[in-house]
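Take a look at the following structure, please.
For this depiction, one protein chain was excluded, whereas all remaining protein chains were kept in their positions.
For reference, chains read A, B and C in written order, and residue numbers begin at 1 within each chain.
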Amino acid sequence: MSRFDADAIVVGAGPAGSCAALALARAGKNVILVERGPFAGSKNMYGGVVYPRILDELVPNWWETAPVQRWVVRRSTMILADDNAFTIDYRTPSWGRPPYNGATAYRPDFDHWLSRQAVAAGATLVTSTTVTGLLRDPAGRVNGVRTDRPDGDLSAPIVIACDGVNSFLAKEAGLYTATDAANFTVGVKETLALPRSVIEERFGVRDDHGVDIEILGGTSGVNGGGFIYTNLETVSLGVVLKLPKLTAQSKRPEEIIAGLKRHPAIAPLIEGATVQEYSAHVIPEAGLSMMPTMVTDGMLVAGDAAALCLAAGIWLEGVNFAMASGMYAGRAAAAAIDQGDVSAKGLAGYTKLLEESFVLADHRKLKDIPGLVLSDRVQQKYPGFVTSVIERVFRVDNPNPKPGLRRIVREERKRAGIKLGDLLRDGWKGMRGFG
Amino acid sequence: MNAVPALIAVVPVRDGILPAGGLESISEARGIALLIGSDCPAAVESARGVARRVFTVEATDQSPAILGRVAAEAIRRSLPDHSVVVPASPDGRDLAPHLALALGRPLHSGAIEIRADEVRLARQGGLAIAPVRVEGPFVATLQPGIRGVDFVADTTLEHAPLSISAPTTGHSVVSVEVRPPDASTMDLAEAPRIVGGGAGLDSDARFAMLAEVAASLDASMGVTRVITDRGWATHERQIGTTGVVVDPRLYIAFGISGAVQHTSGLGQPAHIISVNTDPHCPMMQMADLAIVADANEVLVALAHEVTPVSPS
Amino acid sequence: MIAVCLKWVQPHGAADDRFAGISAADQSALELALRTAEARGDEVLAVTVGPVGAERALRDALACGATRAVRIATEPGVSSLRTATALAAEVDAADVVWCGDYSADRGSGSVPAFLAARLGIDQALGLIDIEINGNGSHIRAVRRLDGGRREVLSVTGRAVLSVEGSTARLRRAPLRSVITADAASITVRPLESPDISAADLVPYRPRARVLPAPASANALDRVRALTDTGAAPSRTETVVLEPAAAARRILDALRDWGYLT
Partner (left out) sequence: MAYKYLWTPLQLGPVAARNRIVFSAHLTNYARDGKPTEQHAAYYAARAAGGAGLIITEEHSTHPTDWPYEKLIHGFHQDVIPGYKRITDAVHRHRTPIFAQINHNGGQASSMFSRLPVWAPSPVADPLFREVPKAVSHAEIDEIVAGYALVAEHCAEGGFDGIELQCSHSSIVRGFLSPATNKRTDEYGGSLANRARLLVEIVAAVRRVIGNRLALGVRLCGDELIENGTTIDEAVEVARIVEATGHVDYINTSIGVATASLFMIEASMHIPPGYAMFIPSAIRKAVDLPVVGVGRFKDPLQAERALAEGHCDLVGVVRGQIADPDFAAKARAGATDEIRLCLSCNQECVGRMGLNRWLGCIENPRTGREHEWAVDGHVSLTNKPKNVMVVGAGPAGLQAAIAAARNGHRVTVYEKDEKVGGQVRLAASVPNRAEFGDMIRNQINECRRLGVEVVTGTGVWPGFVEEKQPDHIVVATGAEPQRPWWVADPDADETARRVVDVRAILDGSAPLGGPQSGESVVVVDEIGFHHATSVAELLADRGCAVEITTPGMVVGQDLGITLDMENWWIRAGAKGIVQSTDLVPMGYAGGELTLLHHPTGVNQTRRPDWVVLAVPPNPVEWLYNDLKNAGWSVERVGDCVAPRRAHAAVVDGERVGSSL
């Protein structure tokens, strides 16, 4: 053996870390995966919608063993105003068959499962151990980590930081320029227990099929969005809120979630449910604009630690980006070790892999979206505007003749105080982003 | 209602003091008991009104293994067919396994009730019951504080001292001393005597005095929420719904109205004294001795009585 | 040799053993076993009676410094006496056997005493404070008695000791030991099948405790007794007194009730 404890150390056994360790182990590398919780996933939010397409590469037929709650066959986007709602709804049975599109999962189960894949491939998982700092060689290159255990230094030519949002390792390595609170949202979520049959009836699904709904509006005037999705015997309901707004309006997230639960479009879905869990977590949201440098000498960053999370109101994706970036980081690290160059230059393959994949492509495409979706206009004015337009389109007001759509839009736009220019500009941004 | 099998309570005695749950075990055995330990006659006296028929063995060697063997012998000589119930006090839990082994009987530990054909054991920290069918004589330990004591008006009692000699052996574990309760450091929840103060006491300084008076009565100090809200005492002193749940034998309340949030946390003291200007508040109604007076002045007078004035 | 007995506890209702572990009391016992062994320059044997998952507890013990680990294989439902008998066969060479006071699930607390009986050695149970002398030959232990009393014990020879969870805080295992313990070997011994049924638990129903009912044959008197109004007989004696007299009255009552002599 070399003078190192391992070929690589991965910090954090979230989706990013486990995939990184898995990729390294598959490449025959000796990798140690360090996790602060008593098991992988123990520190994670109770559930989530995951899009594990990327796993096809790492764990073929992953759907046969992954602990999944329901397969998402239906996705909706709801726009909520005061007491009314407008929903765009898509469903297809094909997402309910292999190879599947997305699933809801309990993160403690899913992350634990993923970490077991890495262990099975040969990675060493060390739990209940917190990484407290980086070790560097005299030249300043990262070559290991310090942990909170006695005799706790571990050395390796490469460290992959997968320690989640607000990654202090990435910060310690100087990979972030200043981050301010404006770049963060806070996610709060309730897990609500309902009988299986009730969930299936209310959400119109059967068997192990499920629904994922994203919500715009309904957050009591605090900029953000919401989501609801179905697990087997629970429904997860949450809001993602802009931090500065939350503080400015001195509202508590619990109040906002309570308000959302009372909304007439939401209340019937969750009536009679008992709260099983309440959790809160910070999410990096600003997309591309806040991403750090991804590599430095002897170190890579992946997943939330690299701000690779898309929380743009109607998307809340992070696990897929985390898994992908973790995998690419692992592969790039393995290649660098093989080539004997673990400097930033030797590791640059990682950035390239990210660029070529959906990871950065999606982020680039949607770079304006977080700003747009969370802008005051979209948050405060558009939901009411959209739903009143729809309300008037659908309203039957006989014997008065129906007004034309154009007139309705004009009148409602005026009433909502939205400038035509702004509307067009936002529309353009949205088209460019989502289109 | 279920008839209870023939039972005898085996109660370890230290210096004439019955352990927690001792009287309850005797009640469970319908007044039949074997007291074993030191100064049994004193313990017999304190069991009067509960026990009807008592055997005693003065034991010189108090180690659980020896005590278990002696107790087993005493059972064989007195009521060999009876099942045994032992209070699940620290000493009782020490003793019971040895007794069960010496008698060659099964041990059911942590019972809350002994029925005709079933012993109900508390499990998972009191969240579940394991009902265990019983055949033939057994040894069970009874959780203290659950059953309550049946006092009877007739206090006559039949006392039969037994003398059983135990082998004397050397020990690797020796009792050095038994320390009396230290009220000042004890968890309030555990305190057998509590002196409480409420909004009727008019200043921060009163609580320093209250603590002193409490100490000289071997009691701990408790307070109401009004007092913790005022910052005159720390939260671990607060008795009640949002504080500590206590279960003292003696409670002395100074200027406490006895709101349900307070008294809910009070357990069932055998004796309550309340000092209050309002003779009708719930605390006064709960009290054995209700004194209508200014609590502040009574406290001063009491401090004077219990701590003789020093010349300085 | 110093031995420590650890019980693997699966939380009630948990489907898998991710949330399982050993109790705080067992952790204290492990720590104290390590300290005693360090003082004596001796070895520590960690034993558990439990399922395969329980080996995680043994690995943790090895990582913390235990020398040897034995699992007596079984499924749930072994009585305290059989558990103790099986343990006794493993630890009969031990000078001091450390145990947790209560297990978190069954909680009968009788294993340590049975173990002492089986080994034929003395016991010191329910300890809350431990001092081990320099060479580990003498242990001074404080034990909780009822009514807030404490017993101080001196342990000078072979004994079974059981401790509460607050007595000692288990050390953090060094990182490298954690990694090596992952692959360490554990001796597994078979124990025959369980001898008690563990499954038949029913929800707790507290035992009935009857409150005294108002006794009078006269309805108004019963109302008065229940509402504490009027002159009806109740346990309360109400007196109006000057402060000094009140203080004396309190002390008299305490004497009458036997609190003061």
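Note that a contact is a pair of C-beta atoms (placed from the backbone, for glycine too) under 8 Å apart; a residue touches a chain by one contact, two chains touch by 3 or more.
Source: prediction; values computed, not measured.
Asks: Please identify which of the visible chains the hidden chain touches across the whole complex.
Replies: Hidden chain, whole complex, touched shown chains: A, B, C.
Asks: Looking at C:158, C:207 or C:248, which makes contact with the chain not pictured?
Replies: C:207
Asks: Please give every residue of chain A in contact with the chain that is not shown.
Replies: Touch set of chain A with respect to the missing chain: 82-83, 195, 220-221, 250, 259, 262-264, 267, 271-272, 274-275.
Asks: Could you pull out which residues of chain B are in touch with the chain that's been left out?
Replies: On the side of chain B, residues 1, 126-127, 146, 240-242, 245, 257, 259-261, 263-265, 278-282, 285-286, 292 touch the unshown chain.
Asks: Touching the absent chain: which residues on chain C qualify?
Replies: 203-214, 218-220, 222-224, 226-231, 240
Just so it is clear, only the chains that are shown with their structure count from here on.
Asks: Any idea how many Å lie between the Cα centroids of chain B and chain C?
Replies: That gives a centre separation of 19 Å.
Asks: Find every residue in chain C that makes contact with two or more other chains and list them.
Replies: Not one residue of chain C touches more than one other chain, so the list is empty.
Asks: For chain A, which residues are shared contacts with two or more other chains?
Replies: Nothing qualifies.
Asks: Can you name the residues of chain C that touch chain B in the complex?
Replies: Residues 12, 79-81, 104-110, 113-114, 116-117, 120-126, 140, 143-159, 200-207, 209-210, 228, 234-244, 246-251, 253-254, 257, 259-260.
Asks: Going by the contact rule at the top, pick out the chain B residues touching chain C in the complex.
Replies: 14, 17, 19-21, 63-65, 68, 89-91, 93-94, 96-98, 100-101, 106-107, 109-110, 112-113, 120-131, 144, 146-148, 171-183, 186, 190-193, 217-218, 250, 252, 270-271, 273, 275, 279, 284-294, 297-298, 300-302, 304-306
Asks: What part of chain C is in contact with chain A in the complex they form?
Replies: Contact set of chain C toward chain A: 18, 21, 171-179, 182.
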